[in-house]
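Here the complex is missing a single protein chain, while all its other protein chains stay put.
Chain lettering (A, B and C) follows the sequence in which the chains are written, and residue indices restart at 1 in each chain.
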Amino acid sequence: MTHATQPHLIGADTIRVVVWGENRHEQLEPEVAEIYPQGMHTTIKEGIEENLKDHASVTTVTLDDPEHGLTEELLGNTDVLVWWGHAAHEEVTDHVVERVHQHVLSGMGLVVLHSGHWSKIFRKLMGTSCTLRWRSENDRELIWTVNPTHPIAQGVPHPMIVEAQEMYGEHFDIPTPDELIFISSFSGGEVFRSGCTFRRGHGKIFYFSPGDQEYPVYHHSDIRRVIANGVQWARSDLPTRAAPTLLRYETGEFFNGHDYDGPLKTSGQ
Amino acid sequence: MTHATQPHLIGADTIRVVVWGENRHEQLEPEVAEIYPQGMHTTIKEGIEENLKDHASVTTVTLDDPEHGLTEELLGNTDVLVWWGHAAHEEVTDHVVERVHQHVLSGMGLVVLHSGHWSKIFRKLMGTSCTLRWRSENDRELIWTVNPTHPIAQGVPHPMIVEAQEMYGEHFDIPTPDELIFISSFSGGEVFRSGCTFRRGHGKIFYFSPGDQEYPVYHHSDIRRVIANGVQWARSDLPTRAAPTLLRYETGEFFNGHDYDGPLKTSGQ
Amino acid sequence: MTHATQPHLIGADTIRVVVWGENRHEQLEPEVAEIYPQGMHTTIKEGIEENLKDHASVTTVTLDDPEHGLTEELLGNTDVLVWWGHAAHEEVTDHVVERVHQHVLSGMGLVVLHSGHWSKIFRKLMGTSCTLRWRSENDRELIWTVNPTHPIAQGVPHPMIVEAQEMYGEHFDIPTPDELIFISSFSGGEVFRSGCTFRRGHGKIFYFSPGDQEYPVYHHSDIRRVIANGVQWARSDLPTRAAPTLLRYETGEFFNGHDYDGPLKTSGQ
Partner (left out) sequence: MTHATQPHLIGADTIRVVVWGENRHEQLEPEVAEIYPQGMHTTIKEGIEENLKDHASVTTVTLDDPEHGLTEELLGNTDVLVWWGHAAHEEVTDHVVERVHQHVLSGMGLVVLHSGHWSKIFRKLMGTSCTLRWRSENDRELIWTVNPTHPIAQGVPHPMIVEAQEMYGEHFDIPTPDELIFISSFSGGEVFRSGCTFRRGHGKIFYFSPGDQEYPVYHHSDIRRVIANGVQWARSDLPTRAAPTLLRYETGEFFNGHDYDGPLKTSGQ
């Protein structure tokens, strides 16, 4: 079992990152275990640490931890959650998904990787089917930057080259991203909007498609750099973790709202 | 009870519109019934007919109809659904919301009015809390066009003036709209992104905030024109109603995908 | 010399289209003349007519016409201008570019094709360098739809396949498009945002990259359909051709502004 306890003393500037790993393929498929012997979440964690060094404190939790490791306490102490899931999306309980959703809307950053496009939490945040076309046949992926001034695009070549990868292709059924940063091509000819940002409530979300259990993509230094950039970008600048609210404000009163007390008669909304 | 049966023979160019009305305030609050004696849905329907004439065939259904009037058959024969709800959002069953969601992602247009911002279907499509600030104190609302070439903005003055209205103010917790068409100010000083479009799956969504049960806003000719414009815009151009899909495509095969048959081993995704 | 005179009686719904062709390659390079014996502008014109039939009235003008054919009178009677230029961008006089710019800001639609990305008018409207990477080596281009509900994307396969084409690749230095409709891949691995819309002033602009003098791209039925769709989309819905204005409005006066009479003292701006 992986360890979810957050260190107690971290510098104010340290980003508290939790990598959530489904950790099933690694248990069930020897060829995956060979590429990621400590689990994919550990490799993703190491990639973030390699880039952010002591600017980040990174831990991991997995699906089989109690409450999938995603307790209220853990999320309350997490600046950015990184999500990798695939085979077991449906095993993540709705209750935990609701909890993560609330934390994202309240300001927790979220980095969703690869097959996480079909996770419950990503679909809930997007409102769409998040479907796409795919093929796992060793395509070469080229990842092109279309937003060169974005902080997530810094420090990597144009294009990034991943020699062997699963293909993800359009149409990818997501809302138009707030920012489109990367577009990938595959040797088979498909294209994919592979790096996208979304703001939802008080939370910032980065979706990045490269990475798969069957290919050593999370060992690739450029991919690791982009994920680390995404973590830095997704961390909230807001002073407190709080959900958006529905409040009544009297005329001329701009800062102190009342709680909502029902739609009929009394409230008049 | 309102009637959901669609006419059988409609010209190919006729937009089949269904106005969904919650129809509770009209039953419970005499002052609302006075403004909207046939129900708000009827007034909204008449506004669309006034503008689109025989280019639209408009019917209404309400919350208290069986399945809230939103049967699979009705939705399958609806080009654009217009939604007004407020006091009873929670009474709309999740099952029906899921059905409407699937139809939107499959290409049914959706026009969400005013307090529909907090309906289950709108929140499910947005992925956010859809909260805002509000006050019902006879504010004057001015509705300014910021996207003058958009079809939804045609045929109305700049600004539109609504003499008495409920105030809706920022921050409105929605995803950044694909297109921001109108921004409102209120005499109290608040502002609101009052006309927004969103594309989700194969469906087009227009949110328009003016309108309330306590004010005769749906009798206002400019507001009626904008809703009718929104209906026209939201109607799909796609030839068939179909949801986006997740399919595997072999190398070199661009048009015929396979169904997904599971994430482990066999599928390799 | 091509003919710029607009027909006198056209139905109210007829879109008045002018295709502007540089018409140099066709004169200087026999291999281009072979593909486009009547000039590229004529082939583009025929593609629009093939799709819009009597909904459009299409004429052509070229660089070597007096004032490049783009007189005030012609532009005043043009709903949508289609632009193809390449070798002679610098020969288009600034005076004419300024005139076209004013008409676009006042509501004339503009469809810019392929190498028109580097035309003076497109650069002036974008504000950026409009540079890109390129190679003319018979790449196969696949054009993928990422905005399936957009009217410009209707009626064509996903993807469109162009067997031999010049490669245009990212980074394409344009402002983030208002709407990204198509992304292309090339057999060499590059990607390109090949179908983009922009709204500027009262004008709507569609940029579409497929098409080149060395390949028979404007004979391709899908490409012709997209250009025709773009023409329909770019036609203004506004009732009059008028530029945006800077006006002073007194307090409480929303509809009648005063002309600006200078920044110092008197005007107080």
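Note that in this section a residue touches a chain if its C-beta (ideal position, glycine included) is under 8 Å from a C-beta of that chain, and two chains touch if they have at least 3 such contacts.
Keep in mind that this is a model prediction, so the values were computed, not measured.
Student: Specify the residue from the set A:D13, A:E90 or A:D237 that touches the hidden chain.
Tutor: Of these options, the touching residue for the absent chain is A:D237.
Student: Touch as defined at the start, partner being the missing chain; which of B:I183, B:I205 or B:A234 qualifies?
Tutor: B:I183
Student: Per the definition of touch given earlier, which of C:Q38, C:T93, C:S136 or C:S221 contacts the omitted chain?
Tutor: C:S136
Student: Which residue numbers on chain B touch the omitted chain?
Tutor: 140, 142, 144-148, 158-159, 169-172, 176, 179-180, 183-187, 189-191, 193
Student: Can you name the residues of chain A that touch the chain not displayed here?
Tutor: Chain A touches the missing chain through residues 107, 142, 147-149, 151, 154, 157-159, 161, 178-179, 199, 202-204, 236-238, 254-255.
Student: What does the interface between chain C and the hidden chain look like in terms of residue numbers?
Tutor: Listed in rising order, the touching residues are 24-25, 28-29, 86-87, 105, 115, 118, 124-129, 131-137, 139, 166-167, 169, 171, 173, 175-176, 178, 188-190, 198-201, 214, 243-252, 254, 257, 263-265, 267-269.
Here is the rule we use: only the chains that are shown with their structure count from here on.
Student: Please decide if copies chain B and chain C contact each other with the same set of residue positions, more than half shared, or with different positions, and reply same or different.
Tutor: Looking at both copies, the contact residues mostly coincide.
Student: Give the label of the chain whose average Cα location is farthest from that of chain B.
Tutor: Farthest from chain B by mean C-alpha position: C.
Student: Averaged over CA atoms, how far is the centre of chain B from the centre of chain C? Could you give it in whole Å?
Tutor: Each chain's C-alpha centroid was found; their separation is 33 Å.
Student: Could you please state the distance in Å, as a whole number, between where the Cα atoms of chain A are centred and where those of chain C are centred?
Tutor: Roughly 39 Å, centre to centre.
Student: Could you list the positions in chain C whose residues touch two or more of the other chains?
Tutor: Touching at least two other chains: 142, 147-148, 158-159, 179.
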